[in-house]
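Only a single protein chain was left out; the remaining protein chains are all shown in position.
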Amino acid sequence: MRYSGFQVIKQALSGHKGWTPAWRDPEPQPHYDIIIIGGGGHGLATAYYLAKEFGGKRIAVLEKGWIGGGNVGRNTTIIRSNYLLDGNEPFYEFSLKLWEGLEQDFNYNAMISQRGILNLIHTDAQRDAFIRRGNAMLLNGADAEMLTTAQIKKRYPYLNTEDARFPIKGGLAQHRGGTVRHDAVAWGYARGADSRGVDIIQNCEVTGFKIENGTVLGVETSRGFIGAGKVGCAVAGSSSRLMSKANMRLPMESHVLQAFVSEGLKPVMAGVVTFGAGHFYCSQSDKGGLVFGGDLDGYNSYAQRGNLPVLEDVCEGGMAIFPAFGRARLLRMWGGVMDMSMDGSPIIDKTHIDGLYFNGGWCYGGFKATPASGFCFAHLLAKDAPHPFATDYRFDRFEKGRMIDEKGVGNQPNLH
Amino acid sequence: MTQKNRLDGGQIDTAIPMNFKFDGKSYIGYQGDTLASALLANGVRLMGRSFKYHRPRGVLSAGSEEPNALVQLRSGARQEPNTRATTTELFDGLVAKSQNRLGSLRFDAMAINDRFSNFLTAGFYYKTFMWPKAFWEKVYEPIIRKAAGLGSLSLLDDPDVYDKGFLHCDLLVIGAGPAGLMAALTAGRSGANVILADEDFTFGGRLNSETFGIGDDAGAVWAAGAVAELASLPNVRLMVRTTVIGAFDHGIYGAVERVSDHVAVPDAGKPRQILWRIYTQRTVLAAGAIERPIAFENNDRPGIMLGSAIRTYANRYGVAADKRIAIFTNNDDGHRTAADLHAKGVKIAAVVDVRADAPRSMDFEVLHGQVVDTKGRLGLTFADVKLADGTIRTLDIGALGMSGGWNPNVHMTCHQRGRPTWNADLAAFVPGGTLPDGMIVAGAANGDMSTAGALRGGAQAARAALGLKGRLPKLPAAEDAPVNLTPFWYVEGCSRAWLDQQNDVTVKDVKLSHQEGFRSVEHLKRYTTLGMATDQGKTSNMGGLAIMAELAGKTIPQVGTTIFRPPYTPTAIGVLAGRHRGQDFHPKRLTPSHTWAAEQGAVFVEVGNWMRAQWFPKEGESHWRESVDREVLATRGSVGVCDVTTLGKIDVQGVDSADFLNKIYCNGFAKLAVGKVRYGLMLREDGIALDDGTAGRLAEDHFVVTTTTANALPVYRHMEFVRQCLFPDMDVQLISTTEAWAQYAVAGPNSRKLLEKIVDQDISNDAFPFMACANITICGGLRARLFRISFSGELAFEIAVPTAYGDALMRKIMEAGAEFDVTPYGTEALGVMRMEKGHATGNELNGTTSALNLGMGRMVSTAKDSIGSVLSRRDGMNAADALMQVGIKPLDLGDPVPAGAHLMNADGPVDAAHDQGYVTSACYSPNLGHAIGLAFIKDGSNRIGEKMRLVSPLTGVDVAVEIVSAHFIDPKGERLRA
Amino acid sequence: MHDLQTITALGGATPRVDVFNHITITENDGVALASVAARLGREAACRKVLKKLLGAVPETGRAVLHDPEAGFCMGPDQWMLGAPRVSHELIADQLKTLFGDNASVTEQSGAWVCFDITGAAMRDMCERLCAVPIRQMVAGDVRRTVIHQLGCFVIRRTADDHVRIFGPRASAATLHHALMTAAASIA
C-alpha cells in the first residue's frame, strides 16, 4: 500500500479498516541467496538497497528480537557529514545525500529535518583544527560555514557567552546536518524491503555459522538451520559476540553510550549544538523533548544502561553552555551498546571466510551512516567489491598501519 | 472567596491561609495543601490541555504519577514548565499558569485538533507530509514544531544554585508508608545506619489518605508517632521531600532533595535542590502502589480521576472532588472511597461495579454495570451507565472515580536487570528478575496490598536485609482485607477511550497499531507514543498491554512487560549539574606568578585548566599583535621571561631509572650523563607520538622528566602503566612534581647576564653549556634548579624554585633584568618563537603523527626496544609519500598563511582527491616580516623550494606559497649554544 | 641567607581564615612536605626508618600524627611526610640523609595547599564536598578523594570536629571556593 495524505484521508473516512501490516511476518525459507544478520538500521537498509538497487533476490533479514530495537531505536537521531579524513568524509557525505532523498525513496516520512549542526569553538588550536575540517568538508563537496560568536548568539541567544569557563570563540556549522525520527528509519527500510520481497524474520537468533572448508553455507538459528549463498553481519554492539561464532577476534570493544531526553518543552532549539570543551550535545525533537548526550561510560559493557557519573558529567556540560536549561527536567535515560573500533572508524569488508561479510565498528557514528552503510554493504555483497566510498574500511588497515583516526587517540576505543 | 469544595478535617492547617494565583485569578488555600488540592477546594477542575488533541484536562491522581495537571509554576527566571500540581506544595504567593493552549484555557484554539482526531491517528505523520519534498521543512514541520511540547522555559539563566552530596548507610529505605516506616523502625532500633527517604512532604504514604487505624490510632497518627521515634534515633537520617531517582550499580542510588521548592525563593547561599549520591549496603523498596484507571468512552474529562485520588483529597486535604460523585470500579477498593466520602457528607450518586457479586451498602446505591460514556465540554456533567439489563442510566455528577485495581510500583526494580512478573490474583506485575544489588521489596510495591501486610513486609524486609535474628516482634493490629478484584481493562466497543491521557493515546490507536503489525511492547510504545508521557506510563501502560494482549490472543505477560528507566520522576537538569556551571564548570589552575602577571595587565588563556598569560599589553598597544611582536623582538634582542610552570614535571628515581626512560622514549637515555638534559619523544604502542619534552639527569638514579602542559596527566598514567604492568621489577619510583616547582624560561642574548646576578654558581658557557642541568642556589642560598634548554632558539635557561617562592623569583628576575629591559612574554610570543624554530607542539602532535612525520624518523632507536618502536615499522606508516613537517612562506610576503588551510599543487585541480597536506600552525614572524607556517605535506622533505597553492575555502584564502625548511631562524642553532 | 619571601597558596602574605556558623576554614601555610617511596627490595629497611622517625609506620589509609614530623600513607610503599615549615624548610634533604638508598625522597612542600576545617558542622560540610564516609572516619584516617574534580587528601585529625584537606596548590582558589560555598549552604 502506498502511503500518502490522500490515503490517510481515505482510510479515515472508511474507519481506518484498510490499513495493512507495515511488513509481513514470514516463516524462514530453507535457503536464501543472501542472509543479513541484524534487523537494525544498517541490516534493514542493506536488505532494502540489495533488493532495490542491486537486483537482489531471495534475501532475508534475521533479527533476534524485534526490528529497530537496537541502536537505531536508542540514539540521539543526529545526521551530519562533518568529518575530516579522506577515508571518512566522502562516505558520510554520500550518506547525507541519501538521507536527503530517502523519504520519497522509501515512501515513509522519517521526519528528516536539516536544521543544522553547530560545533562550538573554544580555543585557538580548536579553531585551527575546525578550519582544517571545514576545508576538508568543502573540498569534498559538502557544506560548511565558520560562524562568529555574534552569529551564533543570534541563533541561540541564551547560550552562555558572558560567564563561560570556556569562552565561545565561534563555531563550525553544517547547515545540512540535522535530525531524523530514528524509529521511522528502521520501519521505513523494513517496509520498503518487505514490499520488494525481502523476508524480515523477527525473533530469530543466529546461534552459529555453518562453515565448510573456508566457505559459509548458512546459519544455525533459534528457528533452525537456514542455508545461504552469502551472509552479511550488521549487528553493531553484538559484533564480537556474533563473529566469535566464526572464531574471529575483532579490533573492537563494546561500550555503553547513554542518551537522555527531557520533558516536552515548547521549541527553544532549532538545530544541534555540540560543546567540545565539555561532553555535551543537544537538539530538540519535533515532540518538544531536549535530546542530549555526551561521553561513553568508558568501560566495556553489554548492559543497555549507564551510571550516575556520566549523567552528571553530561548535565554539567549542559549547564555550562545552557544555564537556562536548569529548570527543564530529565524525563528518561537509556543506553545503547556501541561497537567501538580501534581507530574510531567502521569496517565494511569481506572476512577471510568465503561468503561471510562484515559491517560494524560504527562507534557512535552509526545512525547518521545508516543509508550509506546499507548501500555500500549491499554493493559489497552484490558485487564482491567495495563501494568507491568505502574502500578504506578494511580489516587489514590496522596491521598495515593505515588507521583512520579522526580523534587521534589511537587504539583506545573508549576515547573515540 | 469561599472554597466551595472544602470539607472539615484533613492534614491542612486552616489557621494558615495562603494566597495563590492560577491563570491570573487569585485563590486561597491552606498550609498543607498542594496546588491541586487547593484548586479543587476552590472548585477548579480544568487545569490543563492534552498534548495532541488539546482536550480539557483536570487532575487524574494525587501523586507524582500525575499525567494531566501539569502547570507552569512561578514566573520570570524561576519559571518551571510541566510542574505537577499534585505534588506542588502550596506556598503564600504561589503563581501558576496553565500550559499548551492557544488563547485561554477555556477557549483553546488548538482544540480544533480534536475535531480532526479521526485523521490524526497513531503514526499518521509517517504516512504523509512527504510531498512536495521541500514542504516538510518549509511548511509541515514548522507547524508540527510549533505545536510541540507542553510548557515553556523562560530562557533566562536559572538563578538558583544546586548542591551535590554523598551519604553512606547500611540500609536505605525508599518510601515512608506503613512498610517503609516499619522497615526503618526495625532497622533503626537495631542500631544500623538507616536513611529513610520519601518524595512527599510528610511521611506516612497512604496512611495519610486512609481512615482506617493502626493499633488504637488512626493510621496518620501512628505514622506521626513512628516518625517521632525515628527522629530520636541518632543512627537514622530522615529525608523528607527526597525522591530516589535511580538505582545504579553496586548499591549506589541517586536521590534529589527539594530543599527550597516549597518556598517562594531559596534563602541566600542555600541550594534549591541537592543531588545526593547514596552508597548503601542494602535497600528496602517500599514505594507503594499506583491505582489504574479504566478505559471507557470519553474517560478523560476534568472531574474523572482515580478513586484513590478522590479519597486522598477528601481524607488528607479535606477537599471534595465535587459535590456529586460516582465511582466506577472492578474491586472493593472503589467502595472504600465511596464510604469515606459518604462519611464526610458528600453525596455518592452511585458506585458502578462491573461485578455481579459486588458488596452492597446502606449508604449509597451500588449499580451492576459499566460507564459507557460521559458529557461535559470543560468538565464532567453527566455519565451514562449501562446496567446489566442493558438499560442506560444517566448520572448527574461532577466527579467520577475510576478504580481499576492497583499496580505495585515496580519502577525502581527495573533500573538494572529486574523484569517484573505477572501476578494473576492482583492482575498486575510484581517485582521479578534480578533486582538491583541488595534490594528487597516490601509492602504494596511487592504486591502486599493490606496495611497489616505492609507492616509485616516492612519489618521482615529490614530484618532480612540486616540479618537480624530472633522472632519477629509483635506488630500493631491493622486492616488486613484481601484483594477482591475482577480484571477489567476497558468497556466493550469503546473507541475514543483514553489510555495515555497526556499523549492522547486511545484504545482505537492500540487497535490500529495491532492492525499495522506494531505488536510488541516496544513497537506499540514507539508507534503510538503510549507510555512516553511525563509519567513514563505509570498510569497508562497496563491498559495498553491488556488491550494488545486481547487483540493478539495472548496473555498480558506474553505481550511483554514494560520496563521503567531512571529517573523515577523527571529531574531538574540543574540539580544533576550541581555547582559545576559558569566559572565553576571546571577547576582553574593558577601559576605562582599569576598575581604578578595580573598586576601587569596580562591577558590570560586556558591551557589544560591552567590560566596562562597570553600576552602583556602595554600602554598604547591597540591590537594583540603589537604586544606579541614587541615581546618576540625584545626577547630575541635582549632578554625575555616566561612562566613555564605549567609544563608537566615527573620525578623519576630508582636504580633502573635510565632503563625505564629507555622504554618510555623512542630515543636513547641510558648514556645520558649526570648534569645533562636531552630532548625525548614518547610514542604510544601504536607508534604514534604521545608527547615530547626533556629529561634531565640530576643523579645516576634521578631524572626530572618534563611533559607538555596538556599531556601531564596521560603521560604520568602511561608511565605508571609501563612501570607497574610491563616492567614490575624495575626499581623506579614516580611522582608528579608539576606544582611543586615554579619554573621560568629566561631567554635571549642577555639571559646569562641576567641570571648571573641571581644564581650563586658559575653559569658561564664552559661551566654550564647548552643542555646542562644542575641543582643550584640563588640569591645567596635558596635551593633551585637550572636547565640550559631553549624552546625559543635563543641562549636560554629554565630556572625553578619551590612554588611558594615563585612570585618572589619573578619579581627578582624583573628587578635584576631592568638594566637589560627584560620583557615578560606570554604563550603567543612563545608560540611565534617556537614556530620560527620549527619546534612541534600540540598542533603537530595531534595524535596521528609519527616520528617520521615529524622528521624524527631516525630518532626511533633500532638498537633497543621502546614503547611503539615495533608498530611504527608498519608499511602504512612508512609510505614513500608519508606526510612530513615543513615550513611554509607566502610568495607575496603580504599574504596570510592560515592554519587549517590545505596545500594543493600549484597547477592542478583543487579538491580533496588532490590534497597534498595542511598547515598545522601559523603566525606572523616579526623577525622575518611575513607570515610563516608549519605544515605536513606528502613527501615533504623532498619538496623544499616547491611552489604550491594554499587554499582555505572556508575562510576565503587562496595564496601561492613556497615550501621551506621549518627552521626559519638560526638553522645552525648557534644562538642557543652561545 | 636569601631575602626571598614566600606567598601562601591563596596568594596572600598571610594565611586566610573564614568563619561561618559552626564552621571555620583556615588556610594552613605552615607545613613542609616530602614524599618517601621505598626502593625495590628495600621496603623493610625503609619501614624501619619510618618507625624510628614517627614511632610507627603509617599503614594503608592511615596517618601517624606524630610531633614534629607526621606522615600518612599515599600508596603502596609510598608515604607523605610533613613537619612545621619553620623548623623543617629543608625536609626533603633531611629525609634523604635519614633514608639514604632505602627510599626515593621528593620535595612536595610547594605542591599542596592545606586547609583545616573545624567546627560542629564539619561532617555535614564534608558530605557536600566528597564521597569519604566522614561519619565513620576516626582520628588518623586518611582518604584520597575528589573534591570539585580535584584530587585531595582528607585527614581526620585528633580533635573530633577537625578535618584537614590537602589539595593541589595551583587550584587552591578553586578548592577554597568549593569549601566556602559548601560552608554557606550548610550554615
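As written, the chains take the letters A, B and C, and residue 1 is the first residue of each chain.
We take it that a contact is a pair of C-beta atoms (placed from the backbone, for glycine too) under 8 Å apart; a residue touches a chain by one contact, two chains touch by 3 or more.
The working rule: contacts and distances are computed from a predicted model.
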item	value
Among "Sarcosine oxidase1 subunit delta", "ABC transporter permease", "NADH-quinone oxidoreductase subunit L" or "Multisubunit sodium/proton antiporter, MrpD subunit", UniProt-listed name of the chain not shown	"Sarcosine oxidase1 subunit delta"
Displayed chains contacted by the hidden chain, counting the whole assembly	A, B, C
Chain not shown: contacting residue from B:8, B:389, B:492 or B:729	B:729
Residue among C:7, C:33, C:57 or C:74 touching the omitted chain	C:74
Absent-chain contact - pick from A:119, A:140 or A:307	A:307
Residue of A:253, A:316 or A:406 touching the missing chain in the full complex	A:253
Identified contact with the non-displayed chain, of B:417, B:618, B:914 or B:947	B:417
For chain A, residues in touch with the removed chain	238, 240-241, 244, 249-254, 298-303, 307, 309, 342, 398-399, 411-414
Hidden partner chain, residues of chain C it touches	60-61, 74-76, 78, 131, 144-146, 151
Positions on chain B where the hidden chain makes contact	248-252, 279, 416-417, 434, 656, 659, 685-686, 713, 717, 720-721, 724-730, 865, 869-871, 873-874
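The rule is short, and it goes like this: only the chains that are shown with their structure count from here on.
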item	value
Selected pair, greater C-beta contact count between B-C and A-B	A-B
Gap in Å, rounded to a whole number, between the CA centres of chain C and chain A	49
Averaged-CA centre spacing for the pair chain C and chain B, given as whole angstrom	32
For chain B, residues contacting two or more additional chains	164, 277, 580, 584, 586
Residue numbers of chain C (touch at least two other chains)	none
Of chain A, residues touching chain B in the complex	3-5, 7-9, 12, 16, 19-23, 25, 66, 68-69, 73, 86, 89-90, 101, 103-104, 107-115, 122-123, 125, 127-136, 138-141, 144-146, 157-158, 160, 163-166, 181, 183-184, 187-188, 262-268, 278, 284-289, 303, 305, 307-308, 311-312, 315-320, 323-334, 397, 399-403, 405, 407-411
Residue ranges of chain C in contact with chain B within the complex	1-9, 11, 35, 37, 39-41, 78, 90, 104, 106-112, 127-128, 130-133, 135-136, 148-150, 168-175, 177-178, 181-182, 184-185, 187
Residues of chain B touching chain A in the complex	51, 78-82, 118-119, 121, 124-131, 133, 136-137, 141, 144-146, 148-158, 160, 162, 164, 246, 248-249, 252, 254, 275, 277, 415-417, 508, 512, 515-518, 520, 522-523, 526-527, 529, 534, 536, 565-567, 570-574, 576-578, 580-586, 605-606, 684-688, 842-843, 846-848, 871, 874-878, 898-902, 910-912, 915, 918-921, 951-955
